[in-house]
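In this view, the complex is presented without one of its protein chains, the others remaining in place.
Chain IDs A and B follow the sequence of writing; residue 1 opens each chain.
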Amino acid sequence: MSKSEKAFSMVVTFCIMFVFWVLLSAWVSSHEAPGHFNLLHVCEGIIAALIVTVISHELLIPAKGEKVLLKTLRLIPYLGWELWQIALATFDVAYRVIHPKMPIDPRIIEFETTLRSDFALTTLANSITLTPGTITILVEPEKGKFVVHAIAEKPADALLVDKTMQNKVAHVYMEE
Amino acid sequence: MHSIDIISTVLLVGGAFFMLTGALGLLRLPDFYTRLHATGKCDTLGEVLIIVGCMVYQGWSFITIKLFFLMLFIFIANPVATHAIMKAAYVTGVKPWKKGDERM
Partner (left out) sequence: MIETFLVIGMIIVFTMLLCLYRAALGPGVYNRIAASSVIGTKAVVLLVAIGYIFERPMFVDIALLYAMLNFIGTLLMAKYLVRGEVCTA
């Protein structure tokens, strides 16, 4: 990593860690003086944030990444769609568990995608785990192959045949 | 009763119902992989609903921010733990259940 990228990532990580510390502990919540900083905790916060930044500043802002801001902006409507899918997923599983005949028909399916980068594969695996009826088992990063356990035929078809989720993730990360 | 109390009670009861469904799924379903389906999804959403109910009850204070961080962490960590243990079972060779076998 070049010097300017390193300094940028260190500054951003330090700011985020310090804000996190302040939100969790330095704001003394006493009843007579709401919202006053305690100097001891602020100094401890600076030291703790410095230690964390020096050790692991490369994890938050990766070394090579182009158009990070555009990808982050496209992520937010995707998260909204995902929250709706999570609500559907829970109702689906609750229906299958409470129904007296228990309509399940589990199977294991495999498919390949065109995504290759770390963030995109992680987002897709997390989304598959949170949508109705499927859980990721194995991911192979070189070929983009997913092994998925599905609980019935309809969710398995939604992944294999329709490919809605793969297209959405490819759109967010610009088809890596 | 204020309206905030009613909204928060509805959210809390909904969350408790989903946690009951998750535990019931652990008992009723016939195979290890299907049991993880029930707990990995129902548990996570039930917890998120209960914590959102507590946040609505609290109003705007610093405890709300801590509860929000807790909710974010559980939201991201629970599916990852489910996936990790399912991968361990698959690689070691636990057999999945097909329709028509007996319970295991």
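One rule holds for everything that comes next: contacts are C-beta pairs under 8 Å (C-beta built on N, C-alpha and C of every residue); 3 or more make two chains touch, one makes a residue touch a chain.
Here the structure is a predicted model, which is why all the values come from computation and not from measurement.
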Shown chains touched by the chain that is not drawn here: B
Interface with the undisplayed chain - residues on chain B: 5, 8-9, 12-13, 15-16, 19-20, 22-24, 26-27, 32, 35-36, 39, 43, 47, 50-51, 54, 57, 63, 66-67, 69-70, 73-74, 77-78, 80-81, 84-85, 87-89, 91-92, 94, 104
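Operating definition for what follows: only the chains that are shown with their structure count from here on.
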Chain B residues touching chain A in their complex are 18, 21, 24-25, 28-29, 31, 33-34, 36-38, 40-42, 44-46, 61-62, 65-66, 69, 76, 79-80, 82-83, 86-87, 90-91, 96-99
Using the touch definition up top, name the residues of chain A that touch chain B in the complex. 23-24, 27, 29, 86-87, 89-90, 93-94, 97-98, 102, 104-108, 125-126, 129-130, 132-133, 135-138, 147, 149, 151
